[in-house]
Each structure stands twice: as structure tokens, then as C-alpha cells.
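Note that one protein chain of the assembly has been removed; the remaining protein chains are unaltered in position.
Lettered A, B and C in written order, each chain numbered from 1.
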Amino acid sequence: MKKLINSVDSVVTDALRGLASAHPGLRVDRESRVVSRASGPRAGKVGLVSGGGSGHEPLHAGFVGHGMLDAACPGEIFTSPVPDQMITAATAVNGGAGVLYIVKNYTGDVLNFELAAELCADEGIEVASVLVDDDVAVRDSLHTAGRRGTGATVFVEKIAGAAAEGGAALPEVARVAEEVNARSRSFGVALSACTTPASGRPTFELGETEIELGIGIHGEPGRSRATMRGARELVTAVMDAIHEDMPLSGDVLVMVNGMGATPLIELYVVFAEVAEYLSGKGARVARSLVGDYVTSLDMRGFSVTVCLLSEELTRLWDAPVETPALRWGR
Amino acid sequence: MKKLINSVDSVVTDALRGLASAHPGLRVDRESRVVSRASGPRAGKVGLVSGGGSGHEPLHAGFVGHGMLDAACPGEIFTSPVPDQMITAATAVNGGAGVLYIVKNYTGDVLNFELAAELCADEGIEVASVLVDDDVAVRDSLHTAGRRGTGATVFVEKIAGAAAEGGAALPEVARVAEEVNARSRSFGVALSACTTPASGRPTFELGETEIELGIGIHGEPGRSRATMRGARELVTAVMDAIHEDMPLSGDVLVMVNGMGATPLIELYVVFAEVAEYLSGKGARVARSLVGDYVTSLDMRGFSVTVCLLSEELTRLWDAPVETPALRWGR
Amino acid sequence: MNTAVFARWVGEIDRTVRAEKERLTRLDAAIGDADHGANLERGFRAVTQALADDEPATPGALLRLVGSTLIRKVGGASGPLYGTAFLEAGKALGETPQVSVTELTRALEAGLAGIQRLGAAVEGDKTMVDALAPAIRALAGAAREGAGRREALDAAASAAVAGAEATIPMLARKGRASYLGPRSVGHEDPGAASAALMLTALCTAAAASDEPREG
Partner (left out) sequence: MNTAVFARWVGEIDRTVRAEKERLTRLDAAIGDADHGANLERGFRAVTQALADDEPATPGALLRLVGSTLIRKVGGASGPLYGTAFLEAGKALGETPQVSVTELTRALEAGLAGIQRLGAAVEGDKTMVDALAPAIRALAGAAREGAGRREALDAAASAAVAGAEATIPMLARKGRASYLGPRSVGHEDPGAASAALMLTALCTAAAASDEPREG
């Protein structure tokens, strides 16, 4: 395992050091592991806090800034952060209008954010939580952990962030966040597994022509193993899975996301096929992102996330945003 | 070789299709392989044209837009474009104030841009060219091909683009571009080689603990092979090579660039060490970029580019830019 | 069992978790995200530190400190789950200086209840619950039949190990492994494996405390 690190144990803190020196707009508290806006909380504005295991960069710290998150809590690699971080973050960003926790639906993230929310309530901070669970590769049921939160997290953080920046109250920001999640679906494909510093070997092995369909963002194997095929065929399989779950039509926001080790030129090839598939369904690519936004360390592969836009969501998507990983309008 | 493509021959055109549907702000002419601003040329503004082999995305097409390039000419993978593309581009972006060719110093790029410039002159288009050759890994000499153009290309395109947007005349834009190149140096490291679709196998093989120091951006082996080491040690070797060639001091613009398959969290670890090295030399990170900007397909590794800033260059760097890969101020 | 025995238990968990880190990580790599070993190692390193900093006076206080430390330091699913378990167990023990097998059983039952309240897993879902539940039943049973502490703890440990192995053919319905659906079958659940380690550690600690002290 060759990685650009100083030691397995210091990866996250070393990366936070880099984040701090690269982005003056961020306040990076390495002690309590909280990344927030250098500008601090704005009185009367709802504070947006998210967090999760590290290894998904730029998620979440790369989305802290005007028009998006107020703070992010990076955990160890692929391990959800702990309640202390989430409480410190909520306290730091609370402008008196309450705090929204944006939680990807994984048992660990859910439990830790739950504990944090309880303790915040005890301390008199009003906290609401929204769960992101957009991954159609997971068959949902009452008796399982439910669907994973993946690409839609970026949409939720951007759009809810715009609503909060615009002065919406906590229930309204939570409502918008839930609507984005409800209108979004994702599906991911791996050409190779990733290697966590802690384990030092790939989380699974794929042959020269094997791929994993329906992977998550933690290097876990997917829904099924398949043989490699051309981009068009592969995209058809991915989009069919999404379309089956949420019929695609009208104006859509699309993200073709690289898993961390996928060349951008390949992502554009994929995007070309995604766009053709959508127009075939009578849907229109109204807004889009192509690049690495929710990664899985050095995994090769991609995921597609589609959100059915409304006028409101489009307006909020277009609102100015200024973060390390997403920026326009200022 | 698993790649997200439809066929080896269609990679570039398929990617251009994706680029077109992802970025309405770009006009993508797949026939003549020229990517330009949808807004077209602005009368009286110097037109900026660059180009080079594909496989370095987002370079160059990702830097077409307000405040940066007017057009990009993507060649086949790792193969410089042909004069026809460069002439079409120059004709398309010429606003009457002439055109600047930004050329990375590789024999192929130089020869093709030279032929194009001659033919443009015949057609009455005023063309100036600037060579980018920032890679200190190559020992320069009158009798060799000289240094390679790598990371500094991004700085040159952004800063010259701002000058042109600001209304500077061709000689002035060329002067600024040359100054940026003169004040910039780069050095790259590979943890693994890349695989071109055409060859289907890695351009070189590295053992479990081997790395290549002083690599370029075309999968060529580097200046020497070495054994893997911690991020801090590795960065010291890289920065020493740069500092030796161009003493580092004052305000600097730094880019820690991923080669295409390097996780962002590792790039931040590297950036942390780069920042410490610089402050050790009494230099200050005034501006920075961390991410994939000049890639080499699926190569794992990074490069560092440093530019010694002046007040003028800082102002031009901060000027608004709106391209797929670099955006701020609007 | 006095505070020293419980301190020994925690020390023993710390030791075995470090020794078995690779295995736990490998199990988690197969059906999870390859961090369970690292998570527990980090957690019990912090616990050992916390116990060194303030030596709790009673078994209950000690377990509560273990629980809150795990919640504060581990993260992931196992952090809140094991943390709550130790916390609840500690609460159940109150401030009693000496813990009987029956009290221990009730404490562990309280811990398991905490895990199930948080995670809503039942036996058969392929989680730590599948090691803990049978272990606690065995402990209770042995106690009821008037078995000595030694046999009771042995029974609990063996039941936990058997329970962990029994997760291999199960289809996961909770935690990350549930994402794999049918593909989760054929792998031992990492959390069940670590739960078995903890109960085995309890035996070892108790046995060690039985040995006649020199002098």
C-alpha cells in the first residue's frame, strides 16, 4: 500500500492541517475535529452541520462556506464522527435560529448524531435532523438499516444551505432538505476496490474484467458482481436501476461522481451517455456536476445521482455558493 | 485494462460529447475538435488559445471561459493537436486584437503550434506564442528539447486570461504570460504509472515500495526511481528540487496537483507539508489550489507548482474567472 | 468481583482487541468497511488512558467510565452501541463494591437492552447481539443452577463464541452488512466476534483474580 501520508494514525489530522492552510475561509479546530466558517455564525441564520467518516473528500469539509454548510465533523476514515464533535459544531454555528444535522443514513452516523442531538437539546440548542438515503442499490425494508446516503448529500447540503442563507426558519430548511432527498436517487459502480490505510489491502479483489454494481462509498462490495462492458451499456444498467425506482422526467439535476481514482476524461464519457439516456426518457439535464464530490479513497469507479428539480429547488441550486469544492455566484 | 469508455478510438470524441452536455457555457465543435466560449469572441479582446494532448483533464478545455481561455484544442490522448485545430480556434476567437497561443514545451506541441502560427499569419491573423516550461525535473540545455510544460500552464492561462479580459493588448498579455512562466517551477512524483487506452498496459511498472521522482504528465518515467517514504520526506525532496532551481521567498501561489488517481485527502496531507516547508523558507502561501488540474489519466501521484507572486500577478489571479474547472468572483 | 477484577477485564479486552485487530478488520472488510479493529483499538486505548487518569472506586463507576469513553472516542456503529452497553451495565451496578454473578448478569442484561434500544437489532440479524444474548442467557442459566462463578463465566464465554460463529450463515438485517443482502451470508459478523472477545476476556480476568496472590 503506497499512500501519501505520514502515518496511518495521523492521516485525518494531517489532512486537516492541509485544509487549514489551503482555505483561509475555513476555521479548522484540529483538537475537537470541527471545520467551520471562519466568519463564524450569523445571528438569526439556521446553522447547517454535517459530518461522517473521512475518506469521502471533498465531502463534507469541502462544502463548508457561504451558501452551504456552517460546519463539518470529519470522523476517522470510514468511521462516523463522535457526538462530542457534533455538539461542539452545533454550539459553534448556532446563530440562535437552531441547527440542522444532515446525516447520511448509516447506523454509525445515525446513532452518533442521535446521541449528539439529545445532548444538544439538554443544552438548549434546538436541533433538527434530516436523513439522506438515496442509494437505490440497497433494497429497503423496515427490518434493515435502510438505504445508504451517498451522492444526494451534496444536493441536500447545497440546496438546504441556500435556503438557510436566504433566512428560512429551521422547519423550512429541514423541509427543503427532506424534499431534495425525496427527489434524489443514486447508483454506483466500482472498477476496483479502495484500500484503507488501516487495513492496507483492497477491501475486495476484482479480476481484469470484473466490476461491482451497486457499491456504496465505504469500499463495501456492491449488490452484485458483473463483467466489464462499454460505457454506454454500463450507464444503461445504472440509469435503469434509478429510473426503475424513480421514473425520470422533466428538468433534472445530474451528478456524475468519480469515486476517487477515476480519470476526469472517463467521467465525461460517462456523462455523455447519461445525458443521452435521460433525453431518451424525455428528461432534460437542467443542471449538472461532473467530477469527484463524494469519493471512496482510491476506488476506481463512478456513481450517478439524479434529482428531479422543481422551480424552487433550481432557484436554490443556482444561489451563490462559496466553498472549497463548490463555488459560483461570488 | 478497465476503462469507462465505449472504444479506444472514440474516447476523445465521446468525452467532448459529455463536455458539451455538461457545460452550456462551452461551444464544442467535435468535427474540428475545438472547444470555445459559447459567448463567442469579444471585439477588441485578445483571444487566448491553448491545447495539447488529451488525458490531462481538466486541462485545457476545463479552463475555457470568462477570465481564462477563449478556446482549447484537444488532441488524441497524449498527442498534441494538429495545426488545423489551432487555426480553426484562432479564427473562431479572434476579436481583432490578435491571438495568443499558450504552448506547453513538448516537441510535438511546439512544432504543430509553429506550423499553425505560420498559416495564421498567412491568413492575416496576428498570433503570438508563449512557451510554458516549468518542470525542474528536466535538466535544461541548448541541445535538448528543454523543460516540460506542466502545472504552471494553469497559472499562465488564468493570469494571462485575466490580463486579456482586462483589455490588455497582445504584447502585454504575452509579457504577463511569460512572466508567470518565468516565476513558476514544478516537480512531480508518481506512485503508479498510467495506462493509455491505446497501449492497454501501464507505461512502466513500480514495485510495492517504488516511486518515480521527476515524472512528466505523459506517463513517461521520471528522473529517477526511489523508495516510497512518508509524506513529509517526500515533499522535502520535491520542494528542495524546486527551491534549488528557484529560491523560494515572499508571497507564493502554490498548487498541489493530483495526477488523476490520487485521493483528495492525500493531496491535503501533501499540502500541509508543502505549507510547512515554505514557511520554513520564509515564504508565505498567499494563494493556493489543491486538487486535480493537470492530470495524467489514471496515474497515482502528485506535482507541486510554485509561482513567486507580484502585486500585479496576485491581482490578476484574484480577478473573476468562470470555467468548468476554475471559478470565482462570478 | 471487585473493582480490580473489572479493571483487569478492561485491560484484558484492550490486550485482546489489539491482538485480534487484524482479524476484526478482515471480518469487517468482507461485509463492512474494514474499520472495526481500528475502532475498538482506538476506543480501548482511550479507555485504558481514562482509567489511569481517574481510578473509579466501584465496578459500576468503572463500567460507566468505560461506556462514556467509548461513546466519546470510537464513533461508527460499535462506539455508541458498546458505549451504551457499558454505560447501562454500570448504571445497573450502582455503587456496590462487590458484584455477584447474579448482579453481573443483570448488569449485562441492562447493557444488552441498551444496545437493542439504540440499534433495534434482534437475534438472527447478524450483529453483536447474536453473541451477547446467548452469552447472557448462559450466564443466567449457570447462576440459576448454582454453578460457581468460574463455570458460569466459562459458559457465557463459550456461548458468545458459539453465537459469533452462528452468525456465519446468517443474512444480515442490520448494520453495513445488510447492504450486501444475500452476499452477507458466509461471513462472521465482526461485532459478534468482538463481543465474544470481550466475554472471553471477562473469564480470563476473573480466573486471573482467583489465582492465589503471592505473599
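We adopt the following convention: a contact is a pair of C-beta atoms (placed from the backbone, for glycine too) under 8 Å apart; a residue touches a chain by one contact, two chains touch by 3 or more.
Please read these numbers as outputs of a predicted model, since none were measured by experiment.
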item	value
Displayed chains contacted by the hidden chain, counting the whole assembly	B
From B:M1, B:L115, B:A237 or B:A286, residue that would touch the chain that is not displayed	B:L115
Residue in contact with the excluded chain [from B:F63, B:Y106, B:Y277 or B:Y293]	B:Y106
Touch criterion as defined above, residue of B:T79, B:S184, B:N257 or B:T323 at the omitted chain	B:T79
Contacts of subunit B with the absent chain, listed as residue ranges	53, 75-84, 106-108, 111-112, 114-115, 137-139, 143-145, 148, 196, 198-199, 201, 203-204, 216, 218-221, 223-224
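We take it that only the chains that are shown with their structure count from here on.
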item	value
Mutual neighbours - chains that touch subunit A and subunit B alike	none
Centroid spacing, where centroids are CA-atom means, of subunit A and subunit B in whole angstrom	29
For subunit B paired with subunit C, centre-to-centre distance based on mean C-alpha positions, whole Å	55
Of all residues in subunit B, the ones touching two or more other chains	none
